[in-house]
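Here you go, one structure.
In this view, the complex is presented without one of its protein chains, the others remaining in place.
In order of appearance the chains are A and B, and numbering begins at 1 in each one.
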Amino acid sequence: MQLTSSLFKRNVRHKLVDASLQHNMKRFGGRFSQARAIAMLEVDNLEAIRTAAAAIRDRSLAHLDSYLMAFEERAMACGTQVHWAETAQDVNRILIDIARAHHVKKIVKSKSMVSEESGLNEAVAAAGMAAIETDLGEYILQLAEEPPSHIIAPAIHKSVEEVAQLFSEKHHTTLQTDIPALCREAREQLRPHFLSADMGISGGNFLIAETGSVVIVTNEGNGRMVTTLPRVHVAITGIEKVLPTLNDFSTVLRLLTRSATGQSITNYVSVLTGPRRDHDRDGPEHSHVILVDSGRSRLLGSELQLALRCIRCGACMNHCPVYQNIGGHAYGWVYPGPIGAVLTPSYVGLENALDLPQASTLCGACQVVCPVKIPLPELMRVLREKSFRLGLRPWHERWAIRAWRFAADHPRLYGWMTRLAVRLLHRMGGKEGLLHRLPGLDGWTDGRDMPAPSGRTFRDRYRETRP
Amino acid sequence: MQVGLFVTCLVDMMRPRIGFSTLKLLEQAGCVVVVPPDQTCCGQPGFNSGDRESGRAMARRFLRTFESFDYVVAPSGSCTGMIRCHYSQLFPEDPALQQRLDALSARTFELTDFLANVLKVERLDSPYRGTITYHDSCSGLRELGVKTQPRRLLARIPGVHLKEMSQPELCCGFGGTFSIKLGEIATRMADNKCHDALDTQADAIVGGDLGCLLNIEGRLRRLGDRRTRVLHVAEVLAGPEPEQD
Partner (left out) sequence: MSARDNILARIRSGLGLPGTAAGAERAQIADYIARNPRGPRPSFDATDLVARFCERSVKLGSTVERVASLAEVPQAVARYLKASALPVTGVVWPALQALSWQEAGLSFQAREANGLDLVGVTGAFCAIAETGTLMLLSAADTPATVSLLPETHIAVLDAARIVAGMEEAWALMTSEREGLPRAVNFVSGPSRTADIEQTIVIGAHGPYRVHVVCHG
């Protein structure tokens, strides 16, 4: 996916005045958050489960190489071929090699965020094959030639009218805005593709070391289609997604679906182990898994390791007031919202996504809902520290911070400076007591007044009243 | 009981009467309050902008200034949150210093938390009259668990009628330097907050952190609203202050 994270501020400006996006984001607003809150009501020991889920993820990460090797050994024993991709480009190359080896012409895909990282669809098209997205949201976006804006609900930024227009144009059908009818239309368009495709590509919500299985968690059934009907199945997933056991998976699943969509369980949870067995009447003849590093191993042992706990539920973005106002595209890469503000700089380079760790008030709403207790504000602060240390922030920002630190550490200087500043600002505020414009603080005064100070500092006044 | 008042840099500069209200509330409750003259800032603006040294320098200063008190109280959840939750990770190389700092952090309280949970204040004779809506500032709420404390205190004032917003816990968009660095998003978030507050038809928006209040008031005034008051909870709890302008 094309990276525009370095243009975050420009993106934000566009998104804030995009009337249709704003309308759609308002509708999105609290729906997922409410659904989550309701779903959690029946979980009487949420904290205990969160703690256990975080510990399970930490255990996987602390012995990641061993668990991956255990997974590989068992997957291979069941007939799955395991491939390792160091970079996003390697993912595309490996996938295309597999496809060519199996003489694949048509590919059906269920949702895989990892494949968005590498721009897999474009690479596959360039290699002369067709890859058709089958998750309804992803299908809509493929028709619209847009990237996803949410990891769970990729087309959340689109209204039914926009989808209707798109379907009518691309399917050459009459315009209809009834949502169930549009879903039926997509089903009818995609069903023949499922039945005729040579290869199915899926993501993998988890890998199970105990059994060598790939787990996919879905609602629409397209995930089952692409992993059952075509003769070749390829699952693409990050190396961090391994879990030790099926019991561990059961613990994590209870939080994943509730955190994501507010469901106690999704319609389908499929645990896939190898290709079709002797005498089986259905299922793929060949099963492959591509394990993707692409920046993940770099986080191990670093202050950002906890970000690898992520199970991609999307709760952090659903609850993020910044995300709610600008949508996912503004973040400029695959993962938006708070987790994106941590992962994007980590995977594509901090210098290419400098504003993302700043794109948060550190309000903490994300951390409160994260099912695996990732301290997202803390991780964003770690990246801010790195930016500051490497001198990547604008000079005036760094200068101002250092000047403030110096003054605040010299109380007499500080007293003198603040005394002058409040006197000046008080005068500038005039009778209204409002500052409409403040040089250097345009970021504030462009959209807000600054209530003027009353003219003297508390400490000066206190000294007078209580000598 | 000797209490050091950490007035915070924003209150010191922007709205001293919040400091006097705090002083009054603490003294009314029987505390001996001292305002150390050498206090400045908690270091959060720099710390959250990535300058860890800001946090460390200010933590050392805070320790020097306040270590002798039984308690430290600040009329801000955000500064208290900085002290209580973040000072604890600043000196891994100096366990002795860290330990002293942790001990002091544990004695440092946000004002309403201190009044409600430590002093267990029962009586407040504020003459304040009016309908208010309460904004839960993020640090106070999520780092310190300040939620019921201000509401319990406000409920003791007969003239105060509280009407809740639909999303009192939603961030107002202040976020310290965020409000300048990403001013456009901050403005939009403040806008949402203002509209939620105005929908309650309260005549005052009340909160526990001056940063958020400046952000909300700034947007409110820019929108042309000169009527709705934006007040710190200390101002409401203490009632009018003779020193006020």
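A few remarks follow.
Definition applied: a residue touches a chain if its C-beta (ideal position, glycine included) is under 8 Å from a C-beta of that chain, and two chains touch if they have at least 3 such contacts.
Owing to the predicted nature of the structure, the values given are computational and were not obtained by experimental measurement.
Within the full complex, the chain left out of the display contacts the shown chains A. Check A:Phe8, A:Phe28 or A:Trp444 against the missing chain and you find that the one touching it is A:Phe28.
One of A:Gln22, A:Ser168 or A:Thr228 touches the chain omitted from the figure, and that residue is A:Thr228.
Only one of the listed residues, A:Val271, A:Leu390, A:Ala403 or A:Leu420, touches the absent chain: A:Val271. In the complete complex, the residue from A:Arg184, A:Arg412 or A:Arg463 that touches the missing chain is A:Arg184. Listed here are the chain A residues that touch the chain not shown: 24, 27-28, 31-32, 42-45, 48-49, 52-53, 56, 59, 62-70, 78, 84-86, 90, 134-137, 140, 153-156, 158-160, 163, 179-180, 182-184, 187, 190-192, 194-195, 209-211, 213, 219-222, 224-225, 227-229, 239, 244-248, 250-251, 253-254, 261, 264-277, 279-283, 291, 293, 297-302, 305.
Please note the rule applied: only the chains that are shown with their structure count from here on.
Interface residues of chain B, counted against chain A in their complex, comprise 7, 9, 11-17, 19-20, 23, 35, 37-41, 43, 45-54, 57-58, 61, 138-139, 142-143, 167, 169-171, 173-190, 192, 214-215, 217-219, 221-222, 230, 243, 245. Remark: chain A residues 9, 12-13, 16, 30, 321-322, 325-326, 355, 358-365, 367-368, 381, 383-389, 393, 397-398, 401-402, 404-405, 407-409, 411, 414, 418, 421-422, 434, 441-444, 446-451, 453-459, 461-463, 465-466 touch chain B in the complex.
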